[in-house]
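The other protein chains are all here in position, but one chain of the complex has been omitted.
== chain A ==
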Amino acid sequence: MKAGVYIAGHAKKRSWYVSLDLNVDRCWWGLQQARGTESVFFRLVSRGMPLQWATALAALQLDAHIPAWTNSDWSRHIRSGLAEVLNAEDLASFEHLSGIAESDEAQDTAMPVLGSPLNEATASTWLRELHDSAKRLTEGLNGRSLLGGEVESMLKELDPASEKQWRSVAQFAYLQGTIKLENAVKTKPRSAAVRQGLKNAFGSGNVLATKSAHQCMRCGSAAGGGPCGSCGSSDCARCEACRALGRSRSCEVLVSRLQQKDDAASDQGILRREKVTQTDLRARLTYWNLSPAQAEASEQAVHFLESPIGTSRSAATKPMKQRRIFHVAMQSDAKRSDTSGYAAQDPSSRFLLWAVTGAGKTEMLFPLIEQVRSQGGRVLVATPRRDVVLELAPRLRKAFPGETLVALYGGSEERWRRGGVTLATTHQVLRFVHAFDLVVIDELDAFPFHGDPMLAYAAERCRAVDGRTVYLSATPPKELQSLVRKGHLACAKVPVRYHRHPLPVPVLLRMRSLSEYLRKKRLPDVLLRKWRASLERGAQVFIFVPKIAFAEPLAALLRLAFPGIAVGATSSQDEGRGGKVVSFRATDLRMLVTTTILERGVTVPRSDVYILDADSGLFDEASLVQMAGRAGRSADDPAGRVVFAAVQKTKAQIGARRQIRRMNRLARPFLLPRHARKSSESKR
């Protein structure tokens, strides 16, 4: 898009202005001139240039004295001022793209209201109309950062009458100083980009924007420049990474709220952090009906929320040590991940809730949400998948009937609604900036959050200035584990499932490779025996294989081996996956062959888990733990079986088993009495 640029102000204070609609500026300054006592200075520089040039120009220092330059003087001045932005630009097209206004024209035709008598009545009626819409826009923008197109669709909902003139409304709010207009993709001077690239190469800083000189302001990714039909520039960059949420490009406007000092406290809901007395807190936790382990972890997390940033580390870690819950000793040899990069920079505002599979993570969040909401703060729960949003929304609504809960996902109807609790898929978080006092990241280590720097960036950006982040995970990445071990990151562990039975410990089984069995069309007897036993005890049989290509052939062999038993196979490529999971849960299918796609989030009451080719490189420790976590989820059948069948023992298998055993050991104080005794015996 193109934007106008001008210099305006009163005698002492003149500044650059960018304009999405010069008519608004005309009326605004014209009315000031007509009504005020001071004379208004106005010099139109361009009636329309690529937005990215306009915003760069408006960021330049303005001399106190504005010379009476001619057209070409301005052109030269702008070219030198914008040298960095115009780096890759075709300078031949600069003249006609910059839209520099003739100096006499600038005064007379562009600003008739200043020279000739202004039609005050018309102008002020229009501005009054815009004033109301602008107020609604500003409110709507609270905590958000939106592209022009999104502003348009938000106004359509908030204020249908002003949808058509969203540019005018936005321009009015900009003149009032309540919103900020930026271009969505920033161009960085090349030297700075190279410096940053070097810095990244040496492992410090985040890995964003290494190659290109353009960076998306919404998602932080690097973007490539090219010719654009919208602004005419030949170096207009568009962001490929966040295109699913609307087109972010150099000449697209990114609108956000400009925070005023006095309304920050009242509007943004900054936590007042009142101390909750221990008895109060206990009473509240009782209300949520948590198991002892859940309650203990929740209590620590609530204490973390109320302690001021900076001291929380000592405050949170000390009691944990006393309670013997703080205990980690994991090998750490993995690469740095982006999330932990942020965590390492600013660990005191973060908390890791490390809860085993089936621990009841959602329930543990309730006291946290209650705590933040009771003090007027806003809460975001970000989860990786849309299904989880849809499943969680009714549960949260039921838990907090008095709250407005907004569920955001691709295609959600509630896009522009606001509420105290926001439940969103990770990508939706990109639309928020400084909006939440508590950010909960569910399944931190799962795709797409883990390993996507864009989402980590978004999770940081959406947090209020002194907000807190709580990570939820059953298998936190190594880097976070190491931060915990060093005492940099506060952490509470929930080593026991809600039903207070220990986790099933995997049995390691030696077998030949799956591809060999499939080739010979014969399955090993030992597995067949185990499967038969599982089926006979009425369990659902979950079989994980490393490759999609193995799923169907294995299912076919199983159908031969167990005639009369319904066997299904599914993978990420299967359109009917949802249906198969449902019929597996309903025991219409008794055996389900699948890939890691079902490693999380699937709860099948009575199930046994078999992982074939468990030595495959595609199964790491985390995914083995997650898959093993599918067994024994329900209180009726807490002791499901887990088998890792493989040619050889791998670090991942042993690590997973060790992690499960360690959790069971930590769980001992919380287990139902009979298990507590049994597990201590088995240890001996």
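Keep in mind that, in the parts below, a contact is a pair of C-beta atoms (placed from the backbone, for glycine too) under 8 Å apart; a residue touches a chain by one contact, two chains touch by 3 or more; residues count from 1.
Note that contacts and distances are computed from a predicted model.
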Chain left out of the displayed complex - its UniProt protein name, from "Cysteine desulfurase", "NAD(P)H-quinone oxidoreductase subunit F", "ABC transporter ATP-binding protein" or "Amidophosphoribosyltransferase": "Amidophosphoribosyltransferase"
Contact with the hidden chain (one of A:240, A:387 or A:466): A:240
Given A:3, A:175 or A:228, the one touching the chain that is not displayed: A:228
Chain not shown: contacting residue from A:249, A:303 or A:463: A:249
Where the unshown chain meets chain A, residue by residue: 1, 226-231, 236, 238, 240, 243-244, 246-247, 249, 251, 572
